[in-house]
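Missing here is one protein chain; the remaining ones are kept as they sit in the complex.
Residue numbering begins at 1 within each chain, and the chains themselves are lettered A and B in the order written.
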Amino acid sequence: MTALLEVSDLKVELPGGLRPVDGVSLAVGAGETYALVGESGCGKSMTALALMRLLPEGGGIAGGQVLLSGQDLRALTEADMRRVRGGAMAMIFQEPATSLNPVMPVGRQIMEALARHGGPGGAAGRARAAALLAAVGIPDAEARLDEFPFRLSGGMKQRVMIAMALAGEPGLLVADEPTTALDVTIQAQVLELLARIQRERGMGMLLITHDLGVVANMASRVGVMYAGQVVEEGGRETFFQAPLHPYSRRLISALPRPGAGRLETIPGTVPPLGRAFSGCRFSERCLEAMPRCQTEEPAWHGPEGGHRVRCHLYMSVPLACPTSVVDAPSPPDRGERVGVRGIFPSHPPSPLPSPRTRGEGDTLLAVRDLQVHFPVRKGLLRRQVGQVKAVDGISLTVQAGRTLALVGESGCGKTTAGKAMLRLIEPTGGQVLFAGEDLAGLSGGRMRALRAGMQMIFQDPYGSLDPRMRVGDIIAEGISALGLEAGREARERRVAGLLADVGLSPEMVGRYPHEFSGGQRQRIAIARALAVQPRLLVCDEPTSALDVSVQAQILNLVRELQDRFKLGYLFISHNLAVVEYLAHEVAVMYLGRVVETGPVRDVLSRPRHPYTKALLSAVPTVEPGGRPRIILKGDMPSPMAPPPGCHFHPRCPRARPLCAERFPEETALGQGHKLACHFPISG
Amino acid sequence: MLAYILRRLLHALPILIGVNLITFALFFVVNTPDDMARMQLGIKRVTPEAIARWKAERGYDRPLIWNEKAEGLGKATNTIFFAKSVRMFAGDFGRADDGRDIAREIRMRMGPSLAIALPVFLLGLYASVSFALLLVFFRGTVLDFWGVAACVALMSISSLFYIIGGQFLVSKLWHLVPISGYGEGLDVARFLALPVIISVLAGLGSSARWYRTIFLEEIGKDYVRTARAKGLSELAVLFGHVLRNAMIPILTGVVVVIPLLFMGSLITESFFGIPGLGSYTIDAINAQDFAVVKAMVFIGSMLYIVGLLLTDISYTLVDPRVRFER
Partner (left out) sequence: MSLPFLPVLLWTDALLFALLAAAVAAGFYVRRREYLMLAWRRVAGDGLGMAAATVLALFLVVGLLDSLHYRSRLEGAGTVWSVEVESALDALAEPLRRQVEKTYSAPLADRLFSKETLERPDGSQVRDYPRLKWGAAHLSDPEAGLAGDVARRMVKGEAVGLVLWLLIVAAVTRTVARRESISPGEAWRRIRRRETPWAWRSVLLTLGVMLFLAAPLAALSGHYHVFGTDKVGQDVFFLTLKSIRTALVIGTLTTLIMLPFAAALGILAGYLGGWVDDVIQYVYTTLNSIPGVLLIAAAVLMMQVVIDNHPQWFATAAERADARLLALCFILGITSWTGLCRLLRGEALKLRELEFIQAARAFGVSPGGIMLRHILPNVMHIVLISLVMDFSGLVLAEAVLSYVGIGVDPNTVSFGTMINAARMELAREPAVWWSLAAAFSFMLALVLSANLFADSVRDAFDPRLRART
């Protein structure tokens, strides 16, 4: 077998003695998708950049070999390597928003790549660029050539990136987290596009991702990376059927699933890259570690090209040699769902947390017709010419001890709604009742008293803690601001107790945020919110910036705290898996309005609104027997100019003329399930 | 676009009014005309009559902002504020202490000022951008290190030394060009060569270093990586992608000074005896001619505001994001 790309024992060194890649070997065949998966900081992206010889300045390849169609890339001169870049091997990046030159029309950026790799110039080049844009599914391609990147949506930009990568007709496409920055419905579009292009052109693809769901949907082979090394490798089916490495197994079981109890977590964090290792790099976080794991680096077990693993557990276990996937046909059609079985326990999922008593079910927060509009000013005198209806009349209730999830894609107004409820943004209209009291127009003093009752946890663990304050002061801020604990000693006791509550050591009070990992910071943020003994917590995507294993820890903690303190949660998220796992009720938002709401089990298992259904189907999961995928057309329209009638109708597969005329009334379906759709999907 | 320019002009108006008020306060409120007269005439041998004469000669014998004795509109116009400050909007700057019309003097001296300031501006921009690009192309190498070191050394030397040293070496020791003066026609080049070269050199260090920082910042961005991933050469990346994007921050600092070029350079003009607005200002400062300084302050701010306007317009030329937003 001759692979298209053969990497052996690749080592990368960065300034400061860091070794993000330390002996990676892998092979990608033509027409094959090799998915390199792992948590952040394990060296995936550096591997990709090393292949392109585009490592950051000061960094370099310290050892190993990279063969592309038998040609040694390390031996090439820089000039020859430039011919390979974008030619035989092209790459697309994670952030489409910043990866395109903002001041150059996209057409010229594509033509530049064409011209560099022997394509036609002039009018012919323009035609080729338009053809490429059309091929990546950009409508009206000819006219789009002269657009600047900022006029395109994120999904469109990523399509342009792909078109640019295709300009040199590469044999291998390196895709570094190509959909991580995109919304799920857009991610579904782009993944489908990548799969189609790969199929049509017989390209090899090295797909780098942290999302096991994407892997399960895209890959033909899977490599799991940990601390700069590949620790397990195998065909997709065999890998998901029976992941071998303890790390892979725990990674998969850390994924939230509906009805699951406590999630599996991995203790600790990925070790720093500058360290020297003596044994297995995962050993200190491994529950199955043996004494030899600390001293001896494990060798590969299992056949090359088959399913193999670097773990001492498999020393004496003969691993079966499954059919080599390298020669296997290209990955299956996107239309059908691949079921991967075997890894999930066959016992029925445990029921949702048992019904509660005491205080549960009391309405904590009632929101009626909440509106947040931002004025848009234009013209000579900055007159208000319109408004962005970020939140346009939503109504919800959150009950004590229960979780309401507010779900939607970015820009739908969910975060704005959450902040407006806490009056961090002044609402334009509507009512917010907290424990029966209308927050609108409350005096400063009364509002402050109520603030103790409702707190917020934020998305970005790095932005949510003041880097200039000690952890103890951060947590105590609310206590002193609201005058809750008089004495200094009492306050210190309380802070120590809170740290223990969220699973941190009370000795950490004197440290600064930069000394903590993302997960630990999020725990501190939770402790800070809990410090004032709130009854309602608004959680704004608290886990979306975290790795899967850390996400599991935080989700466990969030659930535990709810049980202990009977907290009501408004859980804002785009991640339906997390919502399914955590929430009792769900409200689906689209362009500032709630389109469907009700109990999680009802709404997510039998969605009635076409948008909910599409959203659900777009989530790539590793679970068997997933839903058939619905690919939505186009992007979410701008909230500045929402489509008339039902906001969703331009993208809706079921839309009829009526939908363009008026917004559907909310209809109740019983059991709290409500819906705003003219033509709902029949239950 | 037109509406946009109009709006910017509307924004500029309150600023001009503000400048006018500040100069009025500075020149007539902080010190009364009496104080100025006393100072000009010499504190020792001043008599009330002398002060009164001094004030009458210059029209400072009116009330500050409200003339009770005048008739009708005169109550507001026959005042120092109106005559000396508001009239500046109409281009009336009054007369200098030597009796010449300031507005006419300014018109005459703009030419020589521009003749030196414009070449300095263009050559300086060209030289420092090229030098910065060179350093960026060789970033991380010895050349870069010593280039930056040279920039720091260049910017640590006072501009006075450049001029004094340059005049000493080039004119006095080597007799290449006249030490100072100004001529007619082609002869001008002989007089301008040295001041232009010296001014460019004096500004090179700090601006080249600043541009280098901007370029380096751009080079770290994602789109540059994309351009490299296309297989473009480093030069193509630098000129095709980085330069265009770096123009945006560079323009902020550069375009705004273009109108101010009319004002000339104080030091250079006075050292080289060029009859421009810079030396006019210096002479006025040394002679404590308040009317001229006041006029220059007002004109300077007007030109600055024009510069701001030009900056905004230039953005729309380089940055498509700004262009389409309006």
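As a convention for this text, a residue touches a chain if its C-beta (ideal position, glycine included) is under 8 Å from a C-beta of that chain, and two chains touch if they have at least 3 such contacts.
All values derive from a computational prediction rather than experimental measurement.
A.B. asks: Taking the entire complex into account, which one of B:5, B:56, B:122 or B:164 touches the absent chain?
C.D. replies: B:164
A.B. asks: From the list A:182, A:205 or A:465, which touches the chain that is not on show?
C.D. replies: A:465
A.B. asks: Thinking of the whole complex, not just what is shown, which of B:51, B:196 or B:267 touches the missing chain?
C.D. replies: B:267
A.B. asks: Which parts of chain B face the unshown chain closely enough to count as touching?
C.D. replies: On the chain B side, contact with the omitted chain comes from 14-15, 18-19, 22-23, 26-27, 30-31, 35-36, 38-39, 43, 152-153, 155-161, 164, 167-168, 172, 179, 216-217, 220, 260, 263, 266-267, 270, 281-282, 285-286, 288, 290, 293-294, 296-297, 300-301, 304-305, 308.
A.B. asks: I need the residue numbers on chain A that touch the omitted chain, in ascending order.
C.D. replies: Residues of chain A in touch with the missing chain: 419, 422, 424, 444, 447-448, 451, 454-456, 458-460, 463-469, 474, 477-478, 481-482, 512, 514, 525, 528-529, 532.
The definition used in the following text is that only the chains that are shown with their structure count from here on.
A.B. asks: Between chain A and chain B, tell me the centre distance in angstrom, where each centre is the average of that chain's C-alpha atoms.
C.D. replies: Centre-to-centre distance between chain A and chain B: 52 Å.
A.B. asks: If we count contacts the way the header does, which residues on chain A are in touch with chain B in the complex?
C.D. replies: Against chain B, the touching part of chain A is residues 52, 54, 57-58, 79, 82-87, 90-91, 93, 95, 98-104, 112-113, 116-117, 148, 150-151, 161, 164-165, 167-168, 379-382.
A.B. asks: If you look only at chain B, which of its residues touch chain A in the complex?
C.D. replies: It is residues 3, 6-7, 10, 139-140, 221-223, 225-233, 240-241, 244-245, 248, 318-321, 324 of chain B that touch chain A.
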